[in-house]
Each structure stands twice: as structure tokens, then as C-alpha cells.
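Notes follow once the structure below has been shown.
Every protein chain of the complex appears in place save one, which is left out.
== chain A ==
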Amino acid sequence: MFVDNVKRKIQIKPISIGVLMVIYTSIVFFSTMLVYWLMLLFSFVLLIAVKKKKSISLFIFYIILFGLISLVSSKCTISGWIGSIYTMGLIILKLFPLWTLAVILSSFGTSAIIYSLRSLQLPISLCIGVAIFFRFIPEYRAYLSEINEGLKTRNMGLSIIRPIHSLEIYLVPMIYKAFETGEILSCALITKGIEYDCKKTSYEDLSFTWKDYGIILVGLVFLGITIWKKL
């Protein structure tokens, strides 16, 4: 009797994006340039559907990086440290369709991700770990800026002469913060019955629609073309 009131918020499901990520990962280094461009385009189309603002900033970042890499390859000799940075840039560009999908995945709610992973029969500890990772990505940016403030108040800072110490002063508080957050979150999850043995449900409607089947089909087409071209 309540079905009509249930809001269908999620248009694309985490599982379909997850399947697409697996397909992209398996072909991204072997695909032709045409398939690469198609993969990139398709990822951006999906991102626009989920996070319009984010897609603009990510697109601008891609254009700038692409421009820089093109400039370096035409104007500089690719060797030494320039070569290292150039290679890193190339890898980032190559994996960009995957980054874009990861951004889409991070936009899903934590419980939606957990439910999706659970429905794939993955162990509960793995499901929680992955979900917490996505939940806390934005938090870590805030932690870093808080640590920066702490350093300033102590008149401390990064030093090129002591790179390990510099890394340590950021890393150690981050690790402790991660432990602390993990402990509090574990308490909250356990007392909310995460371990209770029953058929779990989801607040969001996560059943597959034609859009999800369509996404997976497009991914399979990319996979098919790549295999066909390699044969």
C-alpha cells in the first residue's frame, strides 16, 4: 500500500557502473583509440546524468592535461624527469574513463553501495570497507586542511631538506584520525545491527531498469570491438 509513495531516486545503479568499471579495466590498455574515445565519451555522458557540475570541472581538467601532454610531446625531448612526468600524465589520460566512473560511483549513497556489493554475494567486511572508503573521500580533504592549520599554529611546515619528516607530519595524524573514525563508525554500525543475519533490504530502489541493461550492453560492445580488433 505504500509502494506509490516510494521515491525512485537512483536512476543508474551502482552495480551497472561497477560492471562497466570491470569491463573498462580489462580493455583500457588494449583498446584502439576509437574505443578509448568512445569509452571516455560514454563515461562523461553518464557523469553529466549524475553530477552535472562535477562533469564540467573534470572535463576542463582533462582538456588542460591533454593540452599539456600534447605540448610536451611536440616541443620537448622526452627523457629524464620530463619523461617521468610525461609518462605519468599519459597514464592518467589513459585511465580517465575509469576515473570518471569512479567519480560517479562516489556519488552513490553508502548504503546503496553496500547493498549492491552484498547482492553480488561479496563478504560483508569487504562491502563495508569499500563503502567506508567512498564515504570518507571528501572527509580526508577536510582532515588535510585541518592538519595544515595545526602545522601553522605550531610554526611548522614542509621542508625539502627533510622529506620523510614532512611526509610523516601529515601521514601520522591522518592515520590516527582514520583509526579513530573507524572505531566510532564500527560502534555505530554494530549497534545499528549491521551484523544481524537476515535478508537485507535497501531504502533506495536498486532494481535494474532498461538504463542499467543499456549501460552494461554498451560496455560489452566496447569489449567485443576490442577483442575483435585483437584477433
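Quick notes
Throughout what follows, contacts are C-beta pairs under 8 Å (C-beta built on N, C-alpha and C of every residue); 3 or more make two chains touch, one makes a residue touch a chain; residues count from 1.
As a convention for this text, contacts and distances are computed from a predicted model.
Think of the chain that is not pictured: of "ABC transporter domain-containing protein", "Phosphate import ATP-binding protein PstB 1", "Oligopeptide permease" or "Polysulfide reductase", UniProt labels it "ABC transporter domain-containing protein".
Among A:71, A:187 or A:217, the one in contact with the hidden chain is A:187. Screening A:38, A:95, A:151 or A:221 for touch with the missing chain picks out A:151. Annotation: of A:22, A:49, A:158 or A:172, A:172 touches the absent chain (contact as defined above). In the full complex, chain A touches the omitted chain through residues 1-3, 5-7, 109-112, 115, 131-132, 135, 138-139, 143, 146-147, 149-156, 169, 172-173, 176-177, 180-181, 184-205.
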